[in-house]
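For this view, one protein chain was removed and the others were kept in their places.
Chains: A and B, in written order; residue numbering restarts at 1 for each.
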Amino acid sequence: MKNILNFIKSQKLLVVFIVIFLASSFTTKYFFSFTNIINLLTQVSTYGIVAIGMTFIVITGEFDISVGSVMALSGVVVVSLINSYGLAVAMLALIAIGFIVGLINSLLVIKVKINSFIATLGGMIFYRGIAFLITKDGTPVLPKVEYYNKISTGTLFNIPFLVYIFFIIVIISEFILKKTTFGRNIYSTGCNYEVAKFAGVNVVFYKTAAFIICSTGAALAGLLMSSRLNTAAPIAADDAALSALSAVVLGGTSLSGGTGNALKTLVGLMILGLIVNALNMVGISSYIQLAIKGTLLILFVSIERYFQNRAQAVSS
Amino acid sequence: MNIKNNIKLYLNTIYRSYTMLLALIILIALASILSHSFLTVQNITNIFRQVSVMGCVALGMSFVIIGGSFDMSVGSTVSLTGILAISLQPIVGVFWAMAISLIVGVSIGLINGTIITSINGTQGDSFIITFGMLTVIQAVALIITKGFSVPGSNNKSYIFIGNGDIGVIPFSIILFVVSAIIMQIFITKTSHGRNIYYMGANSEVAKLIGIKVKFYKIITYMISGAMAAVAGFILTARVNGAAPKAGVNLEFEAVTAIVVGGIGLKGGEGTLVNTIIGVLIMGVISNAMNIIGISSQNQLVVKGIILIAAVCVDIRKKGIMGEG
Partner (left out) sequence: MAKLDNLLTPRGDTMCDYLLKIQNITKKFPGVVALDDVSLYIKKGEIFGIVGENGAGKSTLMKILYGVYKNDSGQIFLDGKELKNLTPLIAQKMGMSIIFQEFNLLSTLSISENIFVNRLSFKNRIFVNWNVLNKRAEELLESIGYTMDVKRLVSSLSVAEKQMVEIAKALSFNAKLILMDEPSATLTNKELDKLFKVIETLKKQKITIIYISHKLDEIFQICDTTAIFRDGKVVDTKKTSLFTKNEIIQKMVGRTVENEYPARTKINFDEEVLRVNNLAIKNKINDISFSLKKGEILGIVGLVGSGRTELVRAIFGADKKISGDIFINGIKRSIKSPQDAINLKIALLTEDRRGQGLFINYSIEKNISSTIIKKISKRMFINTKLETIIAKKAISDLKIKCTSEKQTMLNLSGGNQQKVVLAKWLVSEPDIFIMDEPTRGIDVGAKYEIYVLMNSLTEKGKSIIFISSEIQEVLAISDRIIVLYGGKINGEFQREEIENDKIMKHAIGQ
């Protein structure tokens, strides 16, 4: 019994999630249907991958708000290349995009010492610009190969590949962050850059790695999104950075770095996704939905912080 | 020795505060070389006119950021207060319409601040909470207008805010500049302003020397809300009409301008001079690209590069501060 209580105390957000989940299942019949659950998971998966990548960078105490543009750019590039050169070249390009963007971001942040918000903001504008240039007049690129659409939407046991990919990424990320020296050094770097440096942690390497992981995640998400929608538009995913960041912070990862993990982000994501999904199901007008969404966001953060403060007051 | 040190220190301070000014000057010089119509009185007033809305938002938000938090809710606050100011005019008259909108703006700040202080929120919390608030206020604006634009009132004195001139200088610019001066004096010269800095630098220490941290946090949000309302007036007066999404992305642009101007996001540093320079840099970039005739697609690429280049001028300053 005490264990259960402790669990509830430590995992308030998860509990919140379960409560909304159950509440939604009671209010609408369709909610708790297999199709709808899968639908929900599919909806959160692309931005979910971005959010997991974002978790790494937020743990190091930085932001990356160029992710949306990287998604758009990678979608456009991959689809264009796949049309003319095939999958292998396209995948290489995807990795190259993730790697180069991450490298540029980290260079600007670490070496040139620009605030990561601005460095990646510049990138955000720049990469989207390139995506526009590639598509000439901004019209979406359509994949000409059949299988492209299947990468995301193909199913195994009636569950789309996309969902599998997302969950595999979550599990791997959680493992890396918790159980490897690589992951732990990412935390050290974010907790206090100077202290970690004095302890001999190669802070430059880990920060760079986090930026690369984040932008590669975004590039992959760009591919998966264009595959799911079967089109790649340069205007796509303009709200990705903010959504991902919200999920990360809602999950309880502090923007000042050094805390958080992938599972927390997953919970944050699911709550955000669930709210949208449940509100849609109940059939509330979109404006009121918006209001409810905002209110819930405020409520969750407040409740979480309130309990955290109380717990701290007791323990210290 | 001592005099030499002081001079060194002084030069250092100047250098620190004005590196971004240098970036601005370089940008202006570049733009004037590239286009003859850039450095004309007409165009300069134009730039100010264009930035006065975002500028007001950025001024208010600077208070919050210096105090160590975020205010992402300003974008929809601009929309909502603009809508109220326009649509209440036929009912209560211009004065009361504006007064009510201003009160609404301030109240939004009050709510933001109260929520954040009552949960002892961190900087990250303030980001999410005000982001939630952004969504809620956006919804309210949409619900009030049912999603449609509200046509202007044709009230001359109201339109004057956005389009009128005093002498040759547009009224909106005067409004922006006067607000900036008052706010700058407030935050750098008064005890309240200093307390906001102390709070932003380390709220724990501030609390322990008896600064009313909660009070000042709420005040910064109220100021931010008020300035968002002023921005709402200027915006709706200029286009003589209000739209529920008129303020979308303003919060983002304002944060950008603030950081480009050289104010760190961690709080407790920078002044409104930084904000103004940041705002002008952003304004000059957009304006110059339009004048020079860069296509909107290329503009994105160029803007990204210039933004980073502008901040790069800031590097050596960071280098000095980062040492040790």
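Keep in mind that, in the parts below, a contact is a pair of C-beta atoms (placed from the backbone, for glycine too) under 8 Å apart; a residue touches a chain by one contact, two chains touch by 3 or more.
These numbers come from a predicted model, not from an experiment.
The omitted chain makes contact with just one of the residues A:V89, A:V195, A:I235 or A:V282: A:V195. Of the listed positions A:F117, A:Y148 or A:Y187, the one in contact with the omitted chain in the full complex is A:Y187.
Of the candidate positions A:G222, A:G258 or A:G294, contact with the unshown chain belongs to A:G258. Remark: the residues of subunit A touching the chain excluded from display are 178-185, 187-188, 191-192, 195-202, 254, 257-259, 313-316. Listed for subunit B, the residues touching the missing chain in the whole complex are 2, 5-6, 8-9, 189-192, 194-195, 198, 201-202, 204-212, 268-269, 324.
Simple rule for what comes next: only the chains that are shown with their structure count from here on.
Remark: subunit A and subunit B have CA centroids separated by 29 Å (rounded to whole angstrom). Residue ranges on subunit A touching subunit B, taken from their complex, read 108, 112-115, 117-119, 121-130, 132-133, 137-138, 242, 245-246, 249-250, 253-256, 287-291, 293-298, 301-302, 305-306, 309.
Across the complex, subunit B meets subunit A through its residues 115, 119-125, 127-129, 131-140, 142-143, 147, 255-256, 259-260, 264-265, 297-305, 307-308, 311-312, 314-315, 318-319, 322.
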